[in-house]
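This report refers to the structure that appears directly beneath it.
So, subunit A:
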Amino acid sequence: MSMTTSTRSVLDIRDLQVHFPVNRGVLFIKNKGAVKAVDGVNLSIAPGETVGLVGESGSGKTTVGRAIIGLVKPTGGVIEFEGNNVLEMNSAALRQFRRQVGVVFQDPYGSLNPRMTAERIISEPLVAHHLFNSKQERRARVQELLEIVGLNAGMASRYPHEFSGGQRQRIGIARAIASDPTLIILDEPVSALDVSIQAQIINLLDELQDRLQIAYLFIAHDLSVVRHASDRVAVMYLGKLMEVAPRDAVYDNPLHPYTKALLSAVPVPDPEIEKKRERTILTGDIPSPTNPPSGCVFRTRCPIADEACAESIPELREVTPGQHVACLKV
Partner candidate 1 sequence: MVKTSDSVEPSSVDTARIQLPYWLAGLLRHRLSVIGGSFILFVAFLAVFAPLLTGFEPTEVDPPNRFLRPSFEHLLGTDYLGRDQFTRLIYGARISMVVGIFSVVIASFIGVPLGLTAAHFGGWTDSAIMRFIDAKLSIPGLILAMMLLLMLGGGVLTVSIALGINLSSAQARLIRSQALSVKEREYFHAARAMGTSNWRLILLHMMPNSIQPVIVQASLGVGFAILGEASLSFLGLGVTPPTPTWGNMLSLAFQYMRSAPYLLFAPGVAILLLVMSFSFVGDGLRDVLDPRLKGKI
Partner candidate 2 sequence: MLILSIRKYSSQLVLLLAGVLLIAAISCGGSDGDDDSAAAATSTSAPAATAKPEATAKPEATLKPGTNPISATATAAPVATKADVAEPELLKRGGVLKYGADPNNNHVFFQQYTPGAGAFWAMTVGDPLMAYGADSEWLKEKSMAVSFDVSSDAQTLTFKLREGVKMHDGTDYNAAVQKFSLDWVLDPDNTAVTRPQIATIDKVTVIDEFTIELHISRVYTPILSALGMMGGMPFSPTAWEEQGADGFKQNGAPSNGPFRVKEWIQGTRTTFEAHPDYWNEGKPYLDGWIWEEIGDSQVRGAALTTGAIDLAQIPPSDTDTVAALRAGDAHPFVNFAGVRISHHNAARAPFDDKRVRIAAQMALDRQAWNDVLLGGEGHTYMGSVLPPTSGFAFEVDEYPYEYNPEKARELLEEYAAEKGLTLPLTTMSAFTCSAAQAEAGCVDLVEQPISIVTTSSAENVKRAEFEAAYFNAVGFEVTMDLGSGNEAPRTFVSKDASFSLRGFGVRPHPSGSFDSYMGVGGYWNNGGWSTAPKQLELQAILEAAAATYDYSEQVQLYKDAQELYMLEALGGVKSANNPTFWFSNSNVKWEGWPNDKAVMFPSDSSMKVYNMWLDN
């Protein structure tokens, strides 16, 4: 499903930076450095497209999601939504932006307010944006949404603790699509679910995208799930993008050494293949984000790194059509 760059993208992130100050001294002594959680990320999402954002913990993928929906204040860069920069929006524009961007979180037990019935949870965005003037209309819309995500309307007055993990995630999705957004940020939507339930939710998300033409930013650490769900995949490491390319290019012909190592570390549920696969095991741990290595951040664990990697920070270059890689050696 190749994407022509000419159609205007739903979301365009340019040189996004999110640095958290770490103040060492007492009240007044100035802080001594910052955690560069996200350090210069460029990403765009076309209407109806699913972009997979993959990386290990500490890579900054969740922070990117949080920055987009305004939970975290970026320290640099631009987040353009339908042409205008979210960071400079006035409150009215911001409210409109919030209506058009939904969010689904990871933990089924933590993402629903235990004190509210399913109906009030789903109608929260409707109330926040005054989408319906009468209660009946709102109630009808909620019934409809419940049906769409595969739950029966009778459950509207139940409390979150009376649902299973899968059902709660469906309510989360219903809430996200309630204000019929054009983009949904999915932050690890299925990581906390069991395999069988995981598949049901992935199918639901797929179905909704076809029906409602919603663009997804699919943030996850499970590479096989990302492969199935995404059109394009971006791999992040320590706040920077290592490789961005269409799905098949990344999985079948990975260019960046980190992507290769990542793919080879994932065990495949097939003993025959596993016997034949050649595996490259990375050594050591992810460096601490307060003082990342100079030049390429992956160089300390990279099998093919040399002195050059230490001097300059590799730019994201288009090595093959549609496939961008940030590595001097490729």
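Here is the rule we use: contacts are C-beta pairs under 8 Å (C-beta built on N, C-alpha and C of every residue); 3 or more make two chains touch, one makes a residue touch a chain; residues count from 1.
Quick note on selection: all candidates are chains of the complex that A comes from, given by their letters.
Bear in mind the structure is a predicted one, so any value in this text is a computation, not a measurement.
Applying the touch definition to subunit A and the options 1 or 2 in this complex singles out candidate 1.
Only residues 66, 69-71, 94-95, 98-99, 101, 103, 105-107, 109-117, 124-125, 128-129, 157, 161, 172, 175, 179 of subunit A touch candidate 1 when the two sit together in their complex.
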